[in-house]
Structures are given as structure tokens and as C-alpha cells.
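Of the protein chains in this complex, all but one are displayed in their positions.
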Amino acid sequence: MKVKNESEEKTGIARRDFLSFAAFGTVILSAITVLAETLRIIKPNVHYEESRKFKIGKPENFPVGTVKKLEEEKVFIFAEDDGFYAISSICTHLGCIVYSTETGFQCPCHGSKYDAEGNVVGGPAPRGLSWYEISQAVDGTLVVDSAREVPKGTKYIYA
Amino acid sequence: MHKRFYLSLLLISGLVLFTYALFAAYREATPEWKKYQAEYRRLLVLNAKDAATREKAAALKIGHRQIYLGKLNRVDRCTYCHLGVENPLMAKVRQPFRQHSGTLLANHPVNKFGCTICHNGQGRATNKKEAHGEGHETHWDYPILPLKYIQSSCARCHDNEMLRTNGGDKVVRGEELFREKGCKGCHKLNRVGGDLGKVLDGIGSQPLAHFPMRHIFGEHTVYNWLKEHFDQPWRIVPESKMRVFLTDEESDLLTNYILTLRADEVPRDYRRIHSPRAVELDGKALYTIYCIACHGDGKISVYDNTLQRTIPAIMNPAFLKVAGNRHLKTFVRDGRSGTPMTAWKAKAAGLTDPEIDRIIEYLTRERPEVPAEPFGFLNYPRDPAKGKELFEVHCAFCHGQKGEGGLGLNLRNPTVQEKIDPEFLAMTVRDGREGTPMPPFGKQGMNFSNEAIADVVAYVKQLAKKKP
Partner (left out) sequence: MKEIREPGISEFIGNLKNLKQSFLGSFLRSGTPTSDKSRAATMFNNFFLHIQGVKTHINTLRPTYTFGLGLISFFLLLIVVFSGAILMIYYNPSIEHAYNTVKDINYVVYAGRVLRNIHKWAGEGMIIFVLLHMTRVFYTGSYKNGREFNWVIGIGLLIFVFGLNLSGYMLPWDQLAYWALVIVSNIIQSPKEITDALGITHFFDVGGFFKELFLGGHVAGKESLNRVYALHIMFFPLLLFVFLAVHFWRIRKDGGLTKPENFVPGEDHPEDALLPKKSGGLFPTYKTYGLMELARGRTPAVDQDVENMVMSWPNLIIAELAVFVFTLACVLIYSFYIDAPLREMANPLIPENPAKAPWYFLGLQELLSYSAFMGGVGLPGIAILGLVLIPYLDREQRHVGIWFSNRQGIIVTLQAFVAAVLVNVGLLVFVVRFGWFRNWWPDIPQLLITLVNPGNLWVAFMTAWSLWVIKRTGSTRMGAIALFTMFLVSYVIFTYMGTQFRGPNWDFFWSRSQWPVH
């Protein structure tokens, strides 16, 4: 049956089918384009977040031997004989805020434990707490950049 | 069956849809700011001193880079194009890449302050025209502030003491001018000031629509309005009674100051305003701020065209000879209703009693040693009926048939009727008022008897009791 029909009016069929294929091809193409652009629309271009680089104050505000927890910035600032360092207070497991204990840090949500340097010593956390880069601005203020991580043990010594 | 028609429609529409979907994507991929960012990157590479910085410069990412200022409730996207604003290498390149001039950014880092808090403009916009907010078609109320008015923004966080020496001198001088010209004689600010003019609180941040732009020559902006209005108030607001004569520089200074009178406040941690010490202004300063705009030096009475009346000379010795402190205080405290004279008491124009006392002390510093001879009003018969006849013949020409005023004062007003001592009125009628058209009716002038004067005053005193 198919063979018989194909022999009839072959040219006419070819023309109409070209139209169908072209039309549907274009429609599918534009549908894909439009859907892809729609997905792109949903991805936010800008983030309404404060700068991740923030000033924490002059070095004199951090007497050696103290630990300060900056609530809003979610970071612990340590001032020691051999320099300053900043450890993130965000648990690497699911993002809760850890609190400091005598031996290090403890997460209240799922029991992750860290030592004083932020290394994991217990619980489900996959890796240690982040250390952030500390630098000094022109006017001498200490600046923490939570977008830049530094290796554990990196301490900032100011002149 | 129209199948061919529909298939063709499908094909053509599909092609058009596809084309325009690509057009839209292309337009999104090539916004104005991306060209600037590419150009900036090229400049960076060009200016790089060594290979490392060159590599770093070449790696500059082209993309969105907004400054989000949660506490200021602002989003500034100026750095989409003005990329070199904090880069010392860009001190000499052309705009929009040039480094910010001066050393201001050291204390005002861009990621904490943004740009529009000082410069105005539309921080959210990402194309030049709309970001600068210039022209009516951008529909933005706060276009970029010209540099000659930029100091007005400093006052959002800083006080005069700090501004005076640290580059805010125009605002400080503007404020001094505001005081010298006696603007508060007519305008209320912080609840103190006269009621003849507009209240000035918050005027610096009012949207464009509050300012009638019909007669403005320059661009339709608030600062242009203020400037042109200071130059020629009556041209901008035809019904204006504002009496200022300013040089070009002065009106710029005043514009700077007026722009600082904003309704919005920046958050506490941004402000560096020290609680101002309450300065006790002396009588002269108070007279300058509140009185000078109308009364001038107060020596001679002048007919004022704008106010369409004679402004009394309140420091004229002849006047002071007659007017006791109690009377003066009544005038200043309660104003003179029926005239533009404001009631300056605390509940109206906002001056405290000690301040009014200091003003009066200043007014009366040249009062003649010898006071006027007392009249003794109560010693005479005081017949209003006789007084009426005299009044209609001799007084009505200036004061009106029923005392409603004309060239002379309106005598029916409550101050004359209720507050002023008849003794004072009688003395004024007897001695006249030097420096005004009011002639003496006593011995030196028309030679009325004291009885006749007392009759007239008695009549005047009960004018308002009758129906006009």
C-alpha cells in the first residue's frame, strides 16, 4: 500500500512535505530558543548581598590573646602573638553557625566538632572551617575578605 | 482546507519568532556597559607595568558588578561603566574610567557608600542616559548633581564645624547667607520662622513635580529651579513676594544650602553629626535672622511695593520714645493681625520668650533717655460719640471710614483693639509717628485738645464692637 502510494504524485508530496518539515523544524528550533532564554531569565544576574570584604577595625582593637565573634559577618577573629587570623563560623556540613568551646568549635545542628584550628574532629562535617584572608587597608584598618580562603595556619602579621 | 495557508503561516511565524528570539539574546549580550568594560580592560592592559599585572588585567571579568547597600536601601550600578573609580592608575584617563578626584574615597569606600548618596542619579539604571537621570523622558527625580552643588551632599552626614574646614565651605557660607538675608523672617525651618513663605523642611529632597517649571530657562531640575528662583523669584513664581537681591555667586551658595534641607535621613552609622551645642544668639543675630528681611535697618518707614504697605521703622527713636517694652513685646509675640507681621511667640513662629526679650533689648538700645510725656488717658471724659465725629473728619482719610485701614493702619485688628493700651494710642495720636505719614494731632501739629484725642481713642477702642 505504501509503495503504491509513493508512486503517485511524488513531486506534489515532496513539496508539501518540505513545507511541513520546514515549518515544524522552525517551530521546534524557536521553541528550544525561547525555552532556553526563559531559563536564562530565571537565573539572577545580580545578587543583593553586601560586599563580602569588610573592615573589622584597627589592630589595636584586638588585644593579643582574645577571640572576637563577629555575629553579622559570621567569623571569629583571633589575635595571637604571631598574628591575626579569621575563621569562618559557618559549619561546612549544612551551614549552621558554630559556637566556640574550650577545645575548638561545636555545631548545634548535627553535632559536628572542630578543633581550635577548625579541623573536623567529629560529626558529619565533610571538611574543616574556612580561614579567610586578612589584610590591612591604607588607613591601617584590618580587612577580612570572606570571598578569599587561605590555607589553615596562615596568620596576618602587621608591621 | 487551508492546510498550505496554515503551514506557511507556521513557517513564517516560526522564522520570525526564531529571529527575534535571537535578536533579544543578542541585545542582552551586548549592552552599552559591556563596551565600556571591554574598553576599561584594554586600558588596564595598556597601563600595566609588568607582565603579572598585565595578566591580571587581561583576566578582568566583564559582567554585572552592582554595589548593594542594604543599610542605605540603595543599589548602585555606576561602576558598570565607571570602573576605574578607585584605581590610582586611572588618574589621568578619560571618563568614564577616571579615578575619583581628591582623597574622598579613602574615607568613603565605594563598597560602603556607593555613588548616588552624594552624586544623585539613578543608581539602578544600567545605561548612561537613565543612570544620569537627565532629561524629562528618563522620568527620574534626582539627576546627577553638578559639581558646584555637590557639597550639599556632604551635609547629609557632616555638621558645619567639620564642613567649614574640610571642603564643605559652600554649604557653610550658604547657611550664613541664609541667616544674614533673614530668610527665616518668612520661612519656617525646624518649626521656627515666619509664615509668609513656604515651609522649607525637606525641600531639598522633594521630587521635581513639586516645583513649577514653566518659567525655567535651563534644564528642568530642582537645583536649576532653586538657582533661577534665587536670581529672580518673581519670574519663576509670579505671585512671589520674596524680597531677595543676590549676586550670582550668592544664589549658588544658597542653592547649595537649600539642597541640604532633606527629608530623608541616612542611617546612624553613616552620620558624623555631633550633637550641636545650643548657641545662644544675641539680639542682633536674632534681629538679622528673623526681622531684617522686612524691617531692614529699622530707621525709616518705607512703603513696600511687594507687600503693598508701609513697613514701620521699629528702631526709630520717636517710635521707641512712645512704645514701651511691654508694647513692643506684645507686637513681637502676637504679631499684628491684618498685617504681614508674624506672631513670633513659641506657639506660632517658634521664638522663645528670652529670645524675644533679647530682640527687644537690641531694638531699644537707642531709645531716648527722656520718655514721652505721659498722656493720662483715664483723666479725660472719653466720649466715643464726639470721637466718632472727629475720626470721620480727620482720621478716616488714611485709616478708612470704619477704621478698616488704607494708607494708614487697620485699626479694627485685634491687636489694636485688645492688646494695646489706650494710653499708647493716645500718645501716638498726640505726637504723631516720626518717619511715617502719621502727623502729630497735639500741640505740635493739628492742635487738638487732649479731651478731643481721648474721645477719638475711646471711639477707636470700641470700633470692633460694632458691626462694620
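We call the chains A and B, going by the order they appear; numbering starts again at 1 in every chain.
The rule is simple: a residue touches a chain if its C-beta (ideal position, glycine included) is under 8 Å from a C-beta of that chain, and two chains touch if they have at least 3 such contacts.
Note that the coordinates shown come from a computational prediction; the quantities given were computed from them, not determined experimentally.
K.L.:
Touching the left-out chain: which of B:Arg54, B:Arg98, B:Arg124 or B:Lys284?
P.N.:
Of all options in B:Arg54, B:Arg98, B:Arg124 or B:Lys284, contact with the hidden chain holds for B:Arg124.
K.L.:
So one chain is hidden, and I want to know which residue out of B:Met213, B:Ile273, B:Ala372 or B:Leu407 touches that hidden chain in the complete assembly.
P.N.:
Of the listed residues, the one touching the omitted chain is B:Met213.
K.L.:
Contact with the hidden chain only, please: which subunit B residues?
P.N.:
1-3, 5-7, 9-10, 13-14, 16-17, 20-21, 23-25, 27-28, 64, 66, 73, 75, 77, 122, 124-127, 130, 139-141, 207-210, 212-214
K.L.:
Kindly note down the residues of subunit A that lie in touch with the hidden chain.
P.N.:
Residues in contact with the chain left out: 1-2, 5-6, 8-9, 12-13, 16-17, 20-21, 23-24, 27, 30, 34, 37-38, 40-46.
In this text, only the chains that are shown with their structure count from here on.
K.L.:
Quick check: in the complex, which residue numbers of subunit A touch subunit B?
P.N.:
Per the stated touch rule, the residues are 16, 19-20, 22-24, 26-27, 29-30, 33-34, 37, 45-51, 53, 138-139.
K.L.:
For the complex, give me every residue of subunit B touching subunit A.
P.N.:
4, 7-8, 10-11, 14-15, 17-18, 21-22, 24-25, 64, 66-70, 75, 106-107, 111-112
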